[in-house]
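Could you have a look at this structure, given as structure tokens, before my questions?
One chain of protein is taken out of this complex; the other chains stay put.
A, B and C are the chain letters, set down in written order, and residue numbers restart from 1 in every chain.
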Amino acid sequence: MVDLKVEIAPGVTLKNPVLTASGTFGYGREYAPYFDISKLGAIITKGLSWQPKIGNSGVRITETACGMLNAIGLENIGVERFLTDELPILQKLNATVIVNIFGNNQDDYANLAAKLDGIIGIAALEINISCPNVKAGGIQFGIDPQAAAKLVAAVRKKTSLPLITKLSPNVSDIVMVAKAVEEAGSDSLSLINTLIGMAIDLDRKRPVLGNVTGGLSGPAIKPVALRMVYQVAQVVSIPIIGIGGISNARDALEFLLAGATAVEVGTANFINPRAAIEIAEGVEKYLDEQGCVKVTDFIGSLA
Amino acid sequence: MVDLKVEIAPGVTLKNPVLTASGTFGYGREYAPYFDISKLGAIITKGLSWQPKIGNSGVRITETACGMLNAIGLENIGVERFLTDELPILQKLNATVIVNIFGNNQDDYANLAAKLDGIIGIAALEINISCPNVKAGGIQFGIDPQAAAKLVAAVRKKTSLPLITKLSPNVSDIVMVAKAVEEAGSDSLSLINTLIGMAIDLDRKRPVLGNVTGGLSGPAIKPVALRMVYQVAQVVSIPIIGIGGISNARDALEFLLAGATAVEVGTANFINPRAAIEIAEGVEKYLDEQGCVKVTDFIGSLA
Amino acid sequence: MYLFNSEVVKNQKLTQNIFRLRLKAANDFCRAATPGKFVMLGSDDGLFDPLLRRPFGICRWGSDWFEVIIKVVGRGSSQLSKFEKGVSVAVHGPLGNGYPNNNPKNDQKTLFLVAGGMGIASIASYLFSALDRNQSLAGTFLFYGAANYSELILLNELTAADAFGLQLQTITDDGSCGRQGLVTQLLTHELQSRPQSQVFACGPEPMLKSVQKVLLEADCDGYLSLENRMACGFGVCLGCVQTMINKDDDANVKTAKVCTQGPVFPARQVIF
Partner (left out) sequence: MYLFNSEVVKNQKLTQNIFRLRLKAANDFCRAATPGKFVMLGSDDGLFDPLLRRPFGICRWGSDWFEVIIKVVGRGSSQLSKFEKGVSVAVHGPLGNGYPNNNPKNDQKTLFLVAGGMGIASIASYLFSALDRNQSLAGTFLFYGAANYSELILLNELTAADAFGLQLQTITDDGSCGRQGLVTQLLTHELQSRPQSQVFACGPEPMLKSVQKVLLEADCDGYLSLENRMACGFGVCLGCVQTMINKDDDANVKTAKVCTQGPVFPARQVIF
């Protein structure tokens, strides 16, 4: 039996390399009827902000070729209610929990990090610096390496929790952002968030989404994600979590080969609520069949 | 009957807004057995360099979810042979011809532009500033607004042919590049070129493509292309030609709504050699049914 | 909630673009079905286009099968509509909260069912469930509107429900069957004489909006079944939310997930 344990950040060893992507796994408990969520490497919760957010109005999702666009607008219940209503349930379900956070400015992030610091039942923070509606002086944090680094450094000061910085793919050079964030003290990186896209309702002559543009996810983006993971893996020494269109065990294994220490399953959870656990089981089966002893031997072993 | 004429650059009025994308339509004549290529708005030929290029070795194409990756490596017969062997055939076929060019540095581009200047049978030049293997001081021209502008200005000086600059989608802010290129004297813009992606052969544990990474095209990228065309159309005043995953008339019409004056059909030509003409006919039929008098009324009419 | 691969038992073409699919299901699934609940259906071919599963109302069910009625409007419905006997279909359901239990006999209330277009698939699930349990439909009215005669489906079965007491009135945009006009006209008219009735409605958003208006004007309660776009169908994508009146705080609005908190909602709560 292959040893599936991976260390995705110093001191954060997961039982296997399959996690769930923020915003695609609710607060976790919604999946409990379908499988034992404690069997996943970790679950990453819907992006949390300080205050609850009601999200965008109008159409929020639409399907595109082998993908989907979402413009949820980061609807969430806010950190306070998460801690009182949701985290205890996740603990009862024995899930390994990583909390995804975002804010409107650097202070928001820092405050959230401080608030979550030391709370039992949180394994790490994932900082979403790639939300299209969060700007640092007109530029998204996720696009400007300096701004990203400053943000990570500020968050770093406020918490002893391991930090995973989630990168945007909508950049000219993701390697620069990755390096900046690594230097600023991020313990790991997760990539990619969604590509910015748009859909048009021809007959109504208007954008499909209430928000005009939205985030593209699903199998369509896998080649871009795989490329970025591969590129970043060549230059950083912190662990990488690969995300983007992962729909089955073979997809997940490709990301591991490219250099990801773990993966997050996103859109696939919507189509099949059991996708993440089936992927975890499939990865195990494949590596067993290959006679692989430790998944860490397999990671980054692309020729 | 709707008037389909569009002016894609000063003095370049096409009979309809459907063109073919460089690298997906050979040198044009390969399609003559399938339909009368003079019926298209224009055909854009495979990217030409000064010298013939043999392209990449190893696997050059692979399919991805609703898309394909290519790493042809810009194989082409060189400008000389194009002028002697191919252009005369295109003229005999009465095709409106736009020539796509690329080089390894600014001089290459300038020389190509000078060489093609004044040649009868060429309606315009499309400058591909987005090829991944063409760099300006380590940065691709297509990624750095200043470098892009300098290149366009240099080409502008060498030719009186209308210039269409073809933009890369692999940038943080395509609007900045578009504006810079407009100011530098480009007559129009075409977007998008391919997204950079990668595919991995799991069982062989190696990249599928000989070149490791490749350009992602096809329906998968349509939402990204549509978004970029829409964004650029809000800020530039020169015509835009939309490209990316256009597979049927409805796709083409969506790009027109978003603000494109014309569209280029790419990958779809491989699947169905008659795709471009069927799209042109479909656009006409739809606009007729809508009672649209001129396609120019429809362009940019997104609510 | 069950997740399984089912098999098409029968595919019956009802109109040019409306198909009735009967699918196999386990007893447990069928026992969990109630009128107004739905399933997410997708192809089982391993291909990614269409990507997401699509929601369809459970229209009728037996002990080991259920039926959906599919109108072809895009690529997802088109694919499903072509599945013939024996084809495997991925099923997730029964999902959501259906219509409240309503026994007109006990409540002594009139029940008005209002269906517009494909809304009939949802409304019919209430009727079929009654028929299949031999429950009387005395005091139940069905107002069923569609664009034209050829868009009216299930007419044989609905007419046969006469015997159970159902009073059926059809109406079409072009007058090709029943009266000419919109289905809400029928409701408005009958509601005048029976303001204390119960109302279940399903149909396109403009129709539901006007049903809501009629209900509010008559100060009558009622339920609307919404059909917002869904990516997941089980409450995790937040794609299907509908703005609702926040009962906790009247000044404020909240969002509700149509998939898990609905698709059937009290008409008063929905903010269109």
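As a convention for this text, a residue touches a chain if its C-beta (ideal position, glycine included) is under 8 Å from a C-beta of that chain, and two chains touch if they have at least 3 such contacts.
Quick caveat: nothing in here was measured; it's all calculated off a predicted structure.
Asker: For the chain that's been dropped from view, list the shown partners it touches.
Answerer: Among the chains that are shown, those touched by the missing chain are A, B, C.
Asker: One chain is left out of this view; which of B:C66, B:L125 or B:V283 touches it in the full complex?
Answerer: Answering carefully, the residue with contact to the hidden chain is B:C66.
Asker: On subunit B, what residues meet the omitted chain?
Answerer: On the side of subunit B, residues 23-26, 30-31, 33-34, 46, 54-55, 57, 59-63, 65-68, 70, 72, 75, 218-220, 247, 267, 269-274 touch the unshown chain.
Asker: Touching residues of subunit A against the unshown chain: what are they?
Answerer: Its contact residues with the unshown chain are 65-66.
Asker: Please identify, in ascending order, the residues of subunit C that touch the omitted chain?
Answerer: Looking at subunit C, the ones touching the missing chain are residues 45-50, 75, 78-79, 82.
Going forward, only the chains that are shown with their structure count from here on.
Asker: Please identify each chain that touches subunit A as well as subunit C.
Answerer: Chains in contact with subunit A as well as subunit C: B.
Asker: Report the chain closest to the protein's overall CA mean, measuring from each chain's own CA mean.
Answerer: Chain A is the most central one.
Asker: Please indicate which chain is farthest from subunit B, where distance is taken between mean Cα coordinates of the chains.
Answerer: Of all the other chains, the one whose centre lies farthest from subunit B is C.
Asker: Distance from the CA centroid of subunit B to that of subunit C, rounded to the nearest Å?
Answerer: 47
Asker: Counting only residues that touch at least 2 other chains, which ones in subunit B make the list?
Answerer: 65-66
Asker: If you look at subunit C, which of its residues touch at least two other chains?
Answerer: Residues 48-49 of subunit C touch two or more partner chains.
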